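Part of the complex only, each chain left as placed.
As written, the chains take the letters A and B, and residue 1 is the first residue of each chain.
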Amino acid sequence: MSAPAAAAAADLAKLREKQPLIHNITNLVVMNFTANALLAMGASPVMAHAIDEVADMVGIASALVLNIGTLSAEWAASMLAAGRRASEIGLPVVVDPVGAGATPFRTATARRIIAGTRPAVIRGNASEILSLKESGSGARGVDSRHAVEQAAEAAHGLAAELGCTLAITGPVDLVTDGRRSLRVANGHPLMARITGTGCTATAAVAAFLAVDPDPVRAAAAALAYFGLAGEVAAQKASAPGSFMIQLLDALYTITPEQLERGCRISNE
Amino acid sequence: MSAPAAAAAADLAKLREKQPLIHNITNLVVMNFTANALLAMGASPVMAHAIDEVADMVGIASALVLNIGTLSAEWAASMLAAGRRASEIGLPVVVDPVGAGATPFRTATARRIIAGTRPAVIRGNASEILSLKESGSGARGVDSRHAVEQAAEAAHGLAAELGCTLAITGPVDLVTDGRRSLRVANGHPLMARITGTGCTATAAVAAFLAVDPDPVRAAAAALAYFGLAGEVAAQKASAPGSFMIQLLDALYTITPEQLERGCRISNE
């Protein structure tokens, strides 16, 4: 077994033991699925977005997810307040810039949240991540067909520039902090046919960061685990409704040993 | 095979080929199910409601859904802004006046959105559609038992008055633009025992409108396809939880050929 595979297994065991509280300020579409996925993994989800309480909620959480999928000015303000408090107390933050590049408001807000919160990890698809560069091209957003490979070239520089780890997901995922890079080959095409798999992968990264201080290792482990759950689900379901349910089941049933065996993380 | 059946099959094939982006400003209850249903059909859903970006999102979409199910003044303003932009650039708009007739706020807002956006299609149940008439009776809203037949009498005049196509769903659906009318007999009673089937039928109409410029034909095709998915699901599930999942699966697995064979569209 490789070192990353053993580390992923150790992270999953620790996640199930600690059941860390993950504070999510996320989008309206995926809230239910993400909460159920975090519970199935072994984490404790809380969704709270009121400006009146986000700083307090951050204070009792073990990681924070900021996801702009159904953004508004009010929610962006709450995300910034929560992210700033998390930065102050050293809580890991994961940002999901859903649809960045699709509209100017979305791109600008994603950049503003990232600048204001210094996230540990940003998880997105290739076009979303590329849009975070000041010279980013106007992409189609959530539905982009940009290849991870195109983004990979830019990713190392962008990670260094932003001072964080980037997790770019696609057929093969790339995780890089600008110096170290890992590839994750787990996953299944049906994952793209249900809504919220990207967002929920982001939440998984937060759950693993809550128990593993190394952002590159934790992000790769989370993506391998989530992708493996997709592979297990696809063995039992061939259409998206059933697949979605089997995916939740697989997150719950996969053991650390199965993750160590099934995990496909490699050095770049 | 009838002409409407062949047209429905052609629409579905085109939908799967083009994967049009459908912009939804819809209610909080059905967002996840609607997004998953659109993905299962072959479309690309995006949910975005911020006044800061709806006009831009409309600009990259192929159809727009405005659904007032969990209405607020802020969301109504976004719906109007999005709908106006869609009208300006010729993007088809589908309005779902969920619960119109149940409260004065809901009825007035539904009328205001329709007046301001000139929708291609309005999809609702009989009591919702009837409430759109200035002389509309105070109905029980989303849970009405009004028969489609009662609404049918008023529908032709109302469609002409509003200058759009009405899709009134019930045991047998009626689609009319005031001159041409089609009936759709597909569907299953279990569809009324899960939330969001009406709202998701509306989203299906938008997806078909994105690939077929004829509102009467596209709406009937979408309702036949969605109803057929309910029939297929009911062959595999007899209780609402399982049925909901089988419905998503059926939207994904039904082929254009199966739709052509199973489609029950007739002239009025």
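FYI, contacts are C-beta pairs under 8 Å (C-beta built on N, C-alpha and C of every residue); 3 or more make two chains touch, one makes a residue touch a chain.
For clarity, every value in this text was computed on a predicted model and none was experimentally measured.
K.L.:
What number of copies does the complete complex in this structure file have, with 2 given?
P.N.:
Copies present in the complete complex number 3.
As a convention for this text, only the chains that are shown with their structure count from here on.
K.L.:
When the centre of a chain is set as the mean of its C-alpha atoms, what distance in Å lies between subunit A and subunit B?
P.N.:
A distance of 33 Å separates the two centres.
K.L.:
In the complex of these two chains, what residues of subunit B are touching subunit A?
P.N.:
Touch residues, subunit B against subunit A: 19, 21, 28, 31-32, 35-36, 39-40, 44-50, 52-53, 56-57, 60, 244-250, 252-253.
K.L.:
Would you tell me which residues of subunit A are touching subunit B in their complex?
P.N.:
Residues 27-33, 69-73, 99, 102-106, 140-143, 193-196, 239-242, 244-245.
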